[in-house]
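A single protein chain has been removed from this complex, and every other one stays in its place.
So, subunit A:
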Amino acid sequence: MIKLTGIKKSFGKQEVLKGIDLTVEQGDVVAILGPSGSGKTTLLRCINYLERPNDGEVAIHQFKVDCKRASKQDIHTLRQKTAMVFQNYNLFKHKTALENVMEGLVIVQKLPKQKARELAVQALEKVGLGNKLNEYPSRLSGGQQQRVGIARALALNPEIILFDEPTSALDPELVGEVLAVIRKIAGEGITMIIVTHEMAFARDVASHVVFMDDGVVVEEGPPHQLFGTPKEERTRQFLKRSIQEWSYSI
């Protein structure tokens, strides 16, 4: 179980997160929706301390970190329990697909090379890239790069995978292949939080949907409730606008 309590984050005078509480149960697929600038990505990055929260508590199972006095070791431990998939993939440019996935297994988890290689190949096969093991990222399409990114996160066998707008940088025709992979691993019971603008995907795949705006959680609940009968006016407005956009895009 992942539990965030009272997470606050400011950049200078701008308060981006105004005290966020969020609980993610084992095996949950949580989708975080919200307009740009609502703080969803910042919240995600606070979980693995790519942003340092100013206040609050991050807990992964029994391991709790008080953000006001997080030590280097605490942060390191949090990062070992989590994995992240980035909007811009952020694959290690000087390493092949296989090396990208093996890196964390060998250097962080200290697995023997042979074992790491096996796990990495498995993960890459799972995302459908068993035939691209030795390609450098510069020779892969955006969709393929993002699938390597997912394999890299998956292979670490983390408590939770954090997806930061995983399809936002992709050409429309490549979005599908990445979403299909995420859908597949979601079905395997891996806990994940996905920040996304893909409404249909959130509705179909998420077990729990969170709507954020202006640094607070406006509303959360199971997808049928949030999409079907949203309680808050702000949520309704956002959904209405987003759903209109869909119909245009088709």
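Side notes on the structure shown:
What we mean here is this: a residue touches a chain if its C-beta (ideal position, glycine included) is under 8 Å from a C-beta of that chain, and two chains touch if they have at least 3 such contacts; residues count from 1.
FYI, contacts and distances are computed from a predicted model.
For the chain of the complex excluded from view, the name given in UniProt is "Amino acid ABC transporter permease" [choices: "Electron transfer flavoprotein beta subunit", "Amino acid ABC transporter permease", "Sulfopyruvate decarboxylase" or "ATP synthase subunit b"]. When the whole complex is considered, the residue among A:Pro53, A:Gly104 or A:Gly215 that touches the unshown chain is A:Gly104.
Within the set A:Lys64, A:Lys115, A:Arg139 or A:Arg183, the residue that contacts the chain not displayed is A:Arg139. Touch with the hidden chain on the side of subunit A covers residues 48-50, 76, 79-80, 82-84, 86, 88, 90-95, 103-104, 107-109, 135-142, 144-145, 152-153, 156.
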